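The structure under discussion appears below in the form of structure tokens.
Here the complex is missing one protein chain, while the rest keep their positions.
Moving on to subunit A:
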Amino acid sequence: MTSRKVLITGSFAVGKTSLFHRFVYNTFSDQYLTTIGVKVDKRVVDVSGEPLSLILWDIAGEVSQKKVPKTYFLGASAVIYVFDLSRKQTADNLKSDLKLIQKILPGCLIKVVGNKKDLVSEEELIILERTHNPDFLTSAKTGENVETLFMEIASELVSY
């Protein structure tokens, strides 16, 4: 079976862990996240009849803080960058963070996700979309767009 490492990153409390929880069946305790700064989960999805194993790395900390070691990024086929739609400042470092990720992982698939869609109004959404141009608007709380996000990444990874 084909497997791909997918990594999620972004500022503190934007909903990274929640997004993974929505998508995977949890195997390991979240305790690992606080103790070693990373937790690995997995879900096997079907992409045009073929199983694809998504190995999901959730990391504590943020890219820009230089707290997250480069090693965690290495070998990833896709990176999900999450910011919180209800806290604009979580997108402040978006541009420089993406640049850093591209430098560490040249040619890697990157998806920018604005999460907590349920907390903002339609009007605010339009402005936020225009300023940050996210690939997906999700809500880990309601589950909106979460499955779509991962399935699109999966199918793009297969044809990558």
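Everything that follows uses one rule, which is that a contact is a pair of C-beta atoms (placed from the backbone, for glycine too) under 8 Å apart; a residue touches a chain by one contact, two chains touch by 3 or more; residues count from 1.
To be clear about the criterion, contacts and distances are computed from a predicted model.
Engineer: One chain of this complex is not shown here; going by its UniProt record, which of these names is it: "Cell envelope biogenesis protein OmpA", "Sarcosine oxidase subunit delta", "ABC-2 type transport system permease protein" or "SoxAX cytochrome complex subunit A"?
Structural biologist: This omitted chain is identified in its UniProt record as "Cell envelope biogenesis protein OmpA".
Engineer: Determine which one of A:F20, A:W57, A:Y81 or A:F136 touches the chain that has been left out.
Structural biologist: The single option touching the absent chain is A:W57.
Engineer: Touching the hidden chain in the full complex, which residues of subunit A are there? Just list them.
Structural biologist: Residues of subunit A in contact with the hidden chain: 1-5, 27-28, 32, 36-42, 53, 55, 57, 69, 71-72, 74-77.
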